[in-house]
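Below, a portion of the complex is reproduced, with chain positions unchanged.
As written, the chains take the letters A and B, and residue 1 is the first residue of each chain.
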């Protein structure tokens, strides 16, 4: 039993942390200057886009490595669709046994693959619901993955967009959610089993949990640094017990969320899909329960300045709001956990 | 104890309702821009003035009617019920400051125009490095003959873009303890050297402003009170910001809750016991706030100046509104984060600074502990 990152994993974290400072966003102005294609290339150069491709049936890297990368990229507010494209779309294509050329395309120049989500964001959408669904992905998305259950099996469906995405509806300034444009579609690969979908959902939940931990942790760090410099009543506000306790309470929830996300991430490739899914729901339930409060506490520590557009505090809050909804908020997860522990109603 | 209107109050309320029926100004809520909203507010101010509803609780000698603070509360409540634009709050409390600290010429010059709405005021108090610790303000005013020269940077100057005059706090003596070196000024916002720039809040809407002061020359007869008296003036002024005017919030809150209940019902959520309990709790919190505010108001009616107990109302108000917006996000989170309900997102982000402005929640708790509960300072 060893519930911490090993040497290699720590090295990966350090490398991605460092990358994130160059491709991430520090304030609203950066959003305009960041060049997504270049950023995406940087991820590819580091090998971060291939983590879930299969080598003789096994993913190149486990859920823990995905967790590490997702957490660090989120902490740096990297405005690239690592989670939907490099992790979840790639994983879907891998599970369906899609062609190598298709996978190459997913992680090629520009983030070309997005996911089709239900309008309430709680799950992948089915092809039949295309018009009401939303595309989760980058601005350069050309293909969108959805499911189809019209036949005997659940199949993966790939939409090819006939025009670039427009109408980004996302609250999160660093992640896109788009109205569905016109597109043509085709079935990709082999049928996907229920267990595969469970495992995929476990990966989705644990990775989004990691994303939330990343923003919470980094947001709090910033607020603590601010509290050392900002003076009120003749002393740094970080010396006030009220501020210290607010930070401490927030830290407790972040560390707790981190522990749950680590386990969920580890389970993805190590346990049966239903156990992995339970661990993932547990982690997501907790992250969703604390993320908004954590980022609100950060805004509170920043005081007035933390309420303004020019300050990045709201970036974290926005990403927390979106991450909370993706694949179900706390109450969705709790309802599922209750079902496994207490049976149906 | 009697929660019913007295005969006088009932009569006032009836008259007010009849007047509102005829005169209420619409369009504020859905105005396309902040500028348009400011224009509507100005017209509304003038209408209220013509109706006799501005400064009604001021002494008669200053253009008021000497009505009880209860009437101000009724005014707030009924204008809220009629969906009128907000009452011009600055007129009320800056009027108080003028009455209490102004010279006769100042009162004559400013009070009538403040009541009538010809002068719209803004408040130049906070600064980038003086928020909760307002007394740490750095904006300097240096005497130069018959004038003061002001240099500095003010933040959170609500309505700065649309105001005619500003009640400014500036430091005139840097060598005395910080509370003692502050002086208040009345400044024409058209004076050269003043630059107003919008502050955009986290949800992207420009809601307030920052004001840069560069060698702004203010005539000495526009100083309010004596040199060094600024802190006391500010504290009096701020204390009149709270209190019964919160009742304006209460009618807004009731409407927001009713809308949320309706939206929840439409979405089929009101069959869930959990959602029902949360909506009912929001109702309870609103009632609890309303009833606390009525007790605060009763203290005012019985002649007690607004005191530290207002911090309790402020905490309840904060809790109430922030919880309501949390509930809205919990019920309509997906809609809010995917642009389907920008109103919930807007209100959510607007609810966050409530625990920061007008004394942060941390400051309010200090006040309650030390001044209300008498707990010892270090």
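Everything that follows uses one rule, which is that contacts are C-beta pairs under 8 Å (C-beta built on N, C-alpha and C of every residue); 3 or more make two chains touch, one makes a residue touch a chain.
Being a predicted model, the structure only gives us computed values, none of them experimental.
When all copies in the structure file are counted, the labelled protein chains give the formula A x2, B x2.
Going forward, only the chains that are shown with their structure count from here on.
Each chain gets one centre point, the mean of its Cα atoms, and the points for chain A and chain B are 40 Å apart.
Of all the residues in chain A, the ones that touch chain B in their complex are 119-122, 134, 169-172, 177, 231-234, 240, 242-243, 292, 296, 299-300, 303-311, 313-314, 317, 321-322, 324-325, 329, 331. Of all the residues in chain B, the ones that touch chain A in their complex are 126, 128-129, 131-133, 136, 155-156, 199-204, 274, 326, 329-330, 333-334, 336-340, 345, 349, 352-353, 355-357, 360-362, 365.
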